[in-house]
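Left out: one protein chain. Kept in place: all the others.
Which chain is which? They are A, B and C, in the order written, and residues in each are numbered from 1.
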Amino acid sequence: MVYLVRRTANSVLLLLLTVSFVFVAGRMIGDPALNMLGPGATDVALEKLRRAAGLNDPLWQQYIRYVANLLQGDFGVSYRFGFSVLPSEDLDSLGQPVIDIVLERLPATFLLAAVAMGIAVPSGILMGVVAAAKPRSLADRVVTVVALAGVSVVQFWLGLMLIVFFSVQLGWLPTGGYGGLEHAILPALTLAARPIGRIAQIARSAMLDEMSKPYIVTARAKGAHEWRVVFLHALKNAAVPIITMIGDELSALLTGAILVEKIFAWPGIGLLIIDSLTRSDLPLIQASIAVVAALVVLVNLLVDLSYRIVNPRIKLGTEN
Amino acid sequence: MTATPAVSVDSLRVEFPTKGGSFVAVKDVRFEIMPGEILGVVGESGSGKSVTSAALLQLTKFSAGRVVAGSMRLVRGDGSIVDLRRSDERRMRNVRGNEIGMIFQEPVIALNPAYTIGWQLSEGLRIHKGLSGKEANASALELLQKVRISNPKRRLKQYPHELSGGMCQRVVIAMALACEPRVLIADEPTTSLDVTVQAEILSLIALLRKETGAAVLLITHDMAVVAQMADRVVVMYRGEVVEEGSVRQILHHPRHSYTRALLAAVPKIGEMTGTDGPKRMKIASQSGKEFSPAVASEEPLLEVRELTKRFPVRGGILRRVVANVHAVECVSFGVNRNETLALVGESGSGKSTVGRCILRLEEPDSGELTFEGQNLLTLSRAGMRNQRRHMQIIFQDPYGSLNPQMRLLDQVAEPIRNYRLDKGTAVEDRVASLFDRVGMPRSFLRRYPSELSGGQRQRVAIARSLALNPKFIVADEAVSSLDVSIQAQVLNLMMELQADLGLSYLFISHDMAVVERVSHRVAVMYQGRIVEIGPRASVFGSPGHQYTKTLLAAVPRMDPDVSFADIEVQARALPSPIRSVDHQPSSSRYREILPGHFLLRNDLY
Amino acid sequence: MAPPTAMPNQEPSQFTDSRVTSRDYFWAMCRDKVTLAAFVFLALLVAFTVGAEFLAPHQPTGLNLRDRMLPPGSTGSSGAYHFLGTDELGRDLFSRLIYGARISISVGLLGAFVSCVVGVVTGLTAGYFGGLYEDVIMRLVDGMLSLPSLLVALFVLFVLGGGYTNLILVFCVLHWMVFCRLSRGLALDARSSTYVQAAKAFGAPSGRIIFRHILPNVMAPIIVLLTLEIAILILSEASLSFLGFGVQPPDPSWGLMIADGREHIRSAWWLATFPGLAIFLTALSLNLVANWVRAVTDPVQRWRWFS
Partner (left out) sequence: MRHFSAVSGLLAAAALCAVAFAGVQATAEPTRGTMVVAVNQEPQDLAAQGTYKEINAPGLRNVIETLIAVDPVSGDFVPVLATAWERVDGSTLRFTIREGVKFHDGTDMTSEAVAESINWVWSTENAFTIQEYAGPGAITAAAMDDSTVEVRSSEPDPLLEFRMSLNGISSPAQLAENPERHFDTPIGTGPYSFVEWKQGQYWSASFNPDWWGMSAEEAYGTSKPAFSDLQFVFRSEDAARVAMVQSGEAQIAMFPSADECGRAADADGYNCVTGPSTTYLYGRLDHSLHADERLADPRVREAIFSAIDIAGIVDLYGMASVPRGQLGPKGTIGFNDALAPYSYDPAHAMELLESAKADGIDVEGLQIEIVGRDTTPRIKPIVEALGAMLDMAGISTDLKVQTPAEFNPRVRITGYSNEPGRQMMQVHVKQNPSGDYGLLLLSNYACPNIDDPTGPSRSSVYCDEEFDAKLFEALASFGDERGERMKELVQYVHDRHLIVPLALLDRGHLVEAGLEFTFGTDHRIQAVYVRPTE
């Protein structure tokens, strides 16, 4: 409990720092108003927006206002959705709250991450276990090279190739967009390549480590079948590094799907981020980065908690 | 004795593939074990004794070892005889754990850390007897009671890391007994345990043998353990059986020269009764030079006063210190010139910490260290660095204490270079003469540690510690990881160096027999305190403290007439050395029971 | 305290515990065809990168609108042979790949190397000295590691503007922690190891202990990580350049080349395919080499490689 409190406190601090950094850095470039309305916008429209958004105030005032709102859960309203032109100066009534926009995109990203991990976790673990069962065997070599290929491939390139092959040539799957499961298959496959490789690698090396430990001999000496030795005895002990890797890769999927979401026009948080960057929608950028960072923190926390389930030796922190 | 042996091994040969071709780990080994008999297999590391036992269960194949010749006949429960060498994996699985149980060297890591004791105990039953979860649990409890573990019900739900090493070994034994095997293999079952725990476990094995009538194959490097446990003994050397016979025959009338050498190299407790100083081991010294061990002077060199070291335990949101591990508590002693003071104790007694505090590798919390009249604790960094020239240390682990990436020459030369004692080729000459001194060939100067055997490494480590001409050396378990024959050589070397160079040693060890052999005075540590200190003859001859008595009683003796089953060693859980922050322990008070022989008066229990 | 009597399945490592020479490494590598191929590929790549001026058949920049998008193996209007075809400005793809290697690989190498130096120095010192210094460093490292790195890179480049130097800068800022965490852990292990204790006892100054004793002994995992990081940075460079935040045209970086080629993925498949393959093979080779180094330096599994 104490540990959780400390972790959470650290995380909140970290999130605040991140958001502050994004806020300050974001203000250093260009004129947000101009970016929102485009170069064709009139100066009247620009000035109106600046006034309404408080962009003319000194930076520190904007910052304090921002943080104060943030602490009440208010991330501000999007510069983009709702107006490229300004019918009134009451921004809050006009713009959509950015947090809503971000949250609306989360399910798509979650779905993609879930399908990708659903592919990657079982296959990665299985590959790693098979490889570790007979080191340097043909199966091991194949797994090693396949796993390395998975981590070496350029994701967006793989995505392009998959589209050309499966959607255009064969016409089996849609080229992109959001919809049923069939829409998620190609992007999820693209995203799964790396986690498969990394999970297989870590599973292999963790299993190799565990398989050379004395308790394995004990289990064999008890007359346990080899599958029992591998899957019951070794795998549970190898779980901690594997879970860590799954957590890392899950975080990467939640944050790093930018390119894949772009290639497949998958309306997740990655696409939102790249859109908000191109449009310099600062509140949206801030909120997306904050939400994504929060997700990463959450994933890390879950990973930590799950350690305890698989490994009774691990105590969170040093409570006693 | 029945006519059919439970196990009979004949012409066994096990090979491992290596880069230079096959390595023959075991060749032409033959022995038999009768039901109810304990066969001791004794040998030093690399003798092939563990491989032999692994081969019996065909476990070698998991590490690429191949049984290439011979037969291993086992009488099965139904009376049929099978050759384990020719059994397929399925039959082997049926044999493992079911007909042959196995006990391992390091019980803590031989248990799966991720499962409860109960689960692991009942696993064999579920596999072989097809018991349901409930039945298996009941049997598991029964087994724990059988191995006389305290609080067995609670243990079932605990994990290995929550148990002490001794308890873990009891669990491993219970596991091995689960399916009531007719043969029990115990591979160095007590090597990693403290001597008092070792006594408990050995007496348990002896007891269980009586109860179950199983044939026991006991593998060990310790002659004394064999002497007290085994009915018959097989001596192995470099993969071969050099001698086999009844325990008395081997101990009293060894025929093979290796057996004789081995027996000579073992320090036997009690054999020093009636002598005062240390005595060299009865083996041919490598330099061929005879020497008589040093006689301690009365001139004090090092004075330790009320040394205390605690390690903080942090916790809570702000990571404040919430408790302390009281590693060393109010320890005082002195070391005279040319004297060996032995610091004995079991693991966790704080003896190593004392050694490291003296060299300030660990900063003591309080106390006073006076070396040649200089207070070490008030010295500046530079001052301390200067003092270190005169105080050196030899570590337990000859593998770890040498930097694997540096040539031996550079390693031994390093202290000389650090203190700029010599320059250029003079350094090399000096190192060469140090090599001569510790009996290492000069041709090894340009080699790397990985090319050396354990004994050689320890010699190099000694050479390095001598490089600065120190007056005082802390020998922290310096011979513990060496085979007995090597251990004897290194002990002799250390004693010889002491006689020649006038060194003083703080000899930290857990091995009572070795301590008896080499020390002038002995301090016994327990729970971070010295419970008894005095001249060696006095402490060994008339131990005053209850703990010292227990310790001495637990040491295995080279005497087949004293059986472990008869030794009553009372097991006592160690109180936790972790205390709350505001715990203020009383300072140590002593009473002199004999001249120079002091006993701790504080109540520790 | 106990003699290390090996469990049966550790026994072989004891038998082969003699020193492994560079010749052993060489032969072990030669026996492993895949790793050998990776080494050869990397060696060729380095040769091409260093000698691009001499080895590239054509100029990587410039313009030849008459020979736009020639397929692999065609001969251009001026009689020039284009091994991998030409791109949409008529530039020789093979030459651009070679010059692109220079940029992609130098970004990866420089980024990884500088991060490595910074990370290893801070990590080793933090692990060795401990105390408040370590606390501060590790807090920073943990914090930065939990940030989504691609996202932060994207944002920082969005603010600073893309380009070669900024890219390397961002990579260093976002990747030194990996080295720091690793080497801190290694230093922590090493600090309590006996040889460091011994060095301390023999009066070696801290700097010497850290860089002469600890560093050589922890080099293997650091080299492995360095190799992996080079691969990761090459991939990141591609991603960022693809999004327009990385290397700027007309410098031919591989990521940019894929980005340019993706519009013609169907009409001129070679434009995106070859740079993608180049990145893939480079990263794969680096990974294979890292994998191999890890395997042969790992005390638990190395014996398999020399038997």
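The working rule: a residue touches a chain if its C-beta (ideal position, glycine included) is under 8 Å from a C-beta of that chain, and two chains touch if they have at least 3 such contacts.
This one's a predicted model, so the numbers in the text were calculated from it and none came from an experiment.
Asks: For the chain that does not appear here, which of the shown chains does it touch in the whole complex?
Replies: For the complete complex, the undisplayed chain touches A, C.
Asks: Considering the complete complex, identify which of A:229, A:245 or A:271 is in touch with the unshown chain.
Replies: A:271
Asks: Any idea which of C:24, C:88, C:142 or C:189 touches the chain not displayed?
Replies: C:88
Asks: Among C:201, C:215 or C:268, choose the residue that contacts the chain missing from this document, as touch is defined above.
Replies: C:268
Asks: Since one chain has been left out of the picture, which residues of chain C touch it in the full complex?
Replies: 61-63, 65, 68-69, 88-89, 158, 161, 244, 248-250, 259-260, 262-268
Asks: Just checking the interface: what residues of chain A touch the absent partner chain?
Replies: Its contact residues with the unshown chain are 29-31, 34-35, 37-45, 47-48, 80-88, 93-94, 101, 104-105, 160, 163-164, 167-168, 171, 174-178, 262-265, 267, 271-272, 275, 277-280.
In this text, only the chains that are shown with their structure count from here on.
Asks: For the protein chains shown, what form does their contact graph take: line, ring, star, complete or other?
Replies: complete
Asks: With contacts defined as at the top, give the pair, B-C or A-B, that has more of them.
Replies: Answer by contact count: B-C.
Asks: For chain C, which other chain has the most distant CA centre?
Replies: B
Asks: Roughly how many whole angstrom separate the Cα centroids of chain A and chain C?
Replies: 23
Asks: Can you work out the whole-Å distance between the CA centroids of chain A and chain B?
Replies: Inter-chain centre distance comes to 50 Å.
Asks: If I count partner chains per residue in chain C, which residues reach a count of at least 2?
Replies: 7-10
Asks: Would you please write down the residue numbers of chain B that are in contact with two or more other chains?
Replies: 54, 59, 62, 104-106
Asks: Give every residue of chain B touching chain C within the complex, in rising order.
Replies: Within the complex, chain B touches chain C at residues 16-19, 23, 25, 45-46, 50-51, 54, 59-60, 62-65, 104-106, 188, 191-192, 221, 347, 356, 359, 361, 385, 388-389, 392-393, 395-397, 400-406, 414-415, 418-419, 447-448, 450-451, 461, 464-465, 467-468, 477, 480-483, 510.
Asks: Considering the complex alone, what residue numbers of chain C touch chain A?
Replies: Within the complex, chain C contacts chain A at residues 7-10, 34, 142-143, 146-148, 150-152, 154-156, 158-159, 231, 235, 238-239, 242-243, 255, 258, 262, 265-266, 269, 272-273, 276, 279-284, 286-288, 291, 300-301, 304.
Asks: Touching chain A in the complex: which residues of chain B?
Replies: 54, 57, 59, 62, 89, 92-98, 100-102, 104-106, 109-115, 123-124, 127-128, 159, 161, 172, 175-176, 178, 313-317, 319, 323
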